[in-house]
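The complex is shown incomplete by one protein chain, all other protein chains being positioned as in the whole.
By letter and in written order, the chains are A, B and C; residue numbering begins at 1 in each of them.
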Amino acid sequence: MKTIDEIQNEIIGDFEMYSDWADKYEYIIDMGKELKPISGALKIEDNIIKGCQSRVWLIADYENGKLNFQADSDAIITKGLVGMLTKVLSGHSPKEIAESNLFFMEKIGLQEHLSPTRANGLLAMIKQMKTYGLAYMTKEKMI
Amino acid sequence: MKTIDEIQNEIIGDFEMYSDWADKYEYIIDMGKELKPISGALKIEDNIIKGCQSRVWLIADYENGKLNFQADSDAIITKGLVGMLTKVLSGHSPKEIAESNLFFMEKIGLQEHLSPTRANGLLAMIKQMKTYGLAYMTKEKMI
Amino acid sequence: MNSANNDIIQSIPFDVDKIRAQFPILNIQVNNKPLVYLDNGASTQKPNSVIETTNFYYSNQYSNIHRGVHKLSQIGTDLYEKTRLNFQHFINATTPSEIIFTKGTTHGINTIAYTYGRKYLQKGDEILISGMEHHSNIVPWQIVCEIYGAILKVVPIEQNGTISLEKFKTLLSPKTKLVAMTYISNSLGTINPIKEIIDLSHQNGSHILVDAAQAIHHLPIDVQELDCDFLVFSGHKMYGPTGTGILYGKEALLDALPPFEGGGDMIKEVRFDKTTFNDLPFKFEAGTPNIAGIIGLNAALDFIKEIGLPQIMAHDKQLLDYCHQQLGEIDGIRFFGTSQEKAGVVSFLINEIHPYDIGVILDNLGIAIRTGHHCTQPVMDFYNIPGTCRASFGIYNTMEEIDVLTNGLKRAVKMLS
Partner (left out) sequence: MNSANNDIIQSIPFDVDKIRAQFPILNIQVNNKPLVYLDNGASTQKPNSVIETTNFYYSNQYSNIHRGVHKLSQIGTDLYEKTRLNFQHFINATTPSEIIFTKGTTHGINTIAYTYGRKYLQKGDEILISGMEHHSNIVPWQIVCEIYGAILKVVPIEQNGTISLEKFKTLLSPKTKLVAMTYISNSLGTINPIKEIIDLSHQNGSHILVDAAQAIHHLPIDVQELDCDFLVFSGHKMYGPTGTGILYGKEALLDALPPFEGGGDMIKEVRFDKTTFNDLPFKFEAGTPNIAGIIGLNAALDFIKEIGLPQIMAHDKQLLDYCHQQLGEIDGIRFFGTSQEKAGVVSFLINEIHPYDIGVILDNLGIAIRTGHHCTQPVMDFYNIPGTCRASFGIYNTMEEIDVLTNGLKRAVKMLS
């Protein structure tokens, strides 16, 4: 299993061949299309992260010391971005997730999507993922 | 008896010799000092015209078809200015006063004191004098 | 690539290039593409005259106004009051006292909501609004209705984004104290039959507030002819500075209302046992106002007057027609707001594509449109959609820019499908 940073570097590598914004976005959109959608039954209020414009659903599963994420969005670009984020963070330990440093968005020139004032719910989603990490770290310690 | 315009022209003539602002203001201040103050008993709420900063008292007397004004102010410059205004308008018929065109303030370069936003109550006083003129015109017609 | 129809371009009633040259921002590049600014419903850009007036004021004339004896204070006060007179004449108010400077439309509506509520609203009274109101013409009424136990009634919108006068009539009741209605919808473009709405309100004995945020720079407004009781708009949507706005009210009504905010300038005399309030318009202008903004706003109004509202309307109409025509050719496009009487606002969705996605792609092409609910969530709920894409036009927009938009949209659809 690759580390969080290795996966990030892989994505950065993928993006190096794209000089054009359109190529980058096509990659993200494809990512969004491929991402397995969350079933309607799970798209409940508890799992939603509201941006003003696009909405994000996030589900976390803890199994064998690892956290797995499923995410979805009603906007395809947001969905592609959450897909990249789950790809980077899923399957790692709560500690690794809580302490992760997500640098790939900036490196591939998409940091604007993480602006706190962006209306897509993405930053709130990252916070939520890390909060899950922290919460399960604490749980683990209590066991 | 001189007309309102003749008196105005006289004042303008007086001011022609003053090239300096200070001379002008000394003239006005002297005017203020010479003006007979209104007695305390008459400085009542009814006769007051409130500017934000300086206050003006105005009394009108009608006699033999003429209106006579007495004015006073707590600020000496304002008092000098009201003194000039009563000098120009006092002793004329209500009609002449109501229809007068006061051009001398601008000609002597003091129109700023008549700005509607000036806090000295002067513009309100001129309005009040003309209102007296109008009121007595109407009264005369009714007799 | 479609090229703009030449006939239409030539009939534009003024020289758009000359106008564009007055807006420095129109020369910038966004994401390495020339800016195509089609977000004028949210806010308009500023001409040089506005920028420079503010600039000059701060550099050569600035001080606090009202009650200062010194020259700078006098100059500022005179300029500030000149703006008031300019607006008085522009909307044909009876006296300058009827022109209150505010922070913007929202602030103007809240001023009336709070003071009207305090003076007139009682338990069971009704406020009537429409289903297409901007949040700023909904939430203040919800707040004061809650405070005073009044009830908010809503005239629903029709499928084409208009309201039916018949339905409006049935909702007017003896309990309707006040009607608050937009002249032009910011998300649908609908121009409401405001004169009829005002007359019907008055026949019912109700007061009426008109939200003219989208109308003031699009249609000639004569408040005496309209006979509305209150009318509000923002400076920043009419090519003026941010933080400025106007609240018009009939003098007798404004006189009858209690003051809203307390503070400097709105008082006659302050004593701890009894404070008396200043005359209009100052009664409603508490504290140091946005002096530089209001002085800059005068330049914005002069700019509009110089071009002329009939010319602006004609230009707006041409852009609107051309935009409808061009975008109409895109497969799967749905327009929201298809009223006959419509201003330069085009709201749409394409197939199932989320408006956010379209907004992001267009942004990468240098095209600024707005996506989302446009502060009219009830409109989105009515159509059961998450939001729309909205292109909205200004004085400086061109037919070519609509071509750029059309092509951008086609590209976005291709990428996103």
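Everything that follows uses one rule, which is that a residue touches a chain if its C-beta (ideal position, glycine included) is under 8 Å from a C-beta of that chain, and two chains touch if they have at least 3 such contacts.
Just so it is clear, the structure is predicted and the values come from calculations on it, not from any experiment.
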item	value
For the chain not depicted, the shown chains it touches	A, B, C
Touching the absent chain when the full complex is considered, from C:Thr244, C:Asn298, C:Ser347 or C:Asn397	C:Thr244
Residue in contact with the excluded chain [from C:Ser234, C:Gln326, C:Ser339 or C:Thr388]	C:Ser234
Contact with the hidden chain (one of C:Thr83, C:Ser97, C:Ser136 or C:Ser206)	C:Ser136
Positions on subunit B where the hidden chain makes contact	21-22, 25-26, 29, 52-55, 74-78, 119-120
Sites on subunit C contacted by the missing partner chain, in the whole complex	24-25, 28, 30-31, 35, 37, 39, 42-43, 45-46, 50-51, 54-55, 58-64, 67-73, 103-107, 109-110, 113-114, 118, 134-136, 138-143, 147, 152, 154, 234, 236, 241-244, 258-267, 269-272, 275, 286-293, 356, 359-360, 362-363, 367-372, 375, 377-378, 381
For subunit A, the residues touching the chain missing from this view	50, 52-53, 112, 115-119
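In this section, only the chains that are shown with their structure count from here on.
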item	value
Chain pair with the higher count of C-beta pairs in contact (B-C, A-C)	A-C
Distance from the mean Cα position of subunit C to that of subunit B, given in whole angstrom	46
For subunit B, residues contacting two or more additional chains	none
Numbers and ranges of subunit C residues touching at least 2 other chains	none
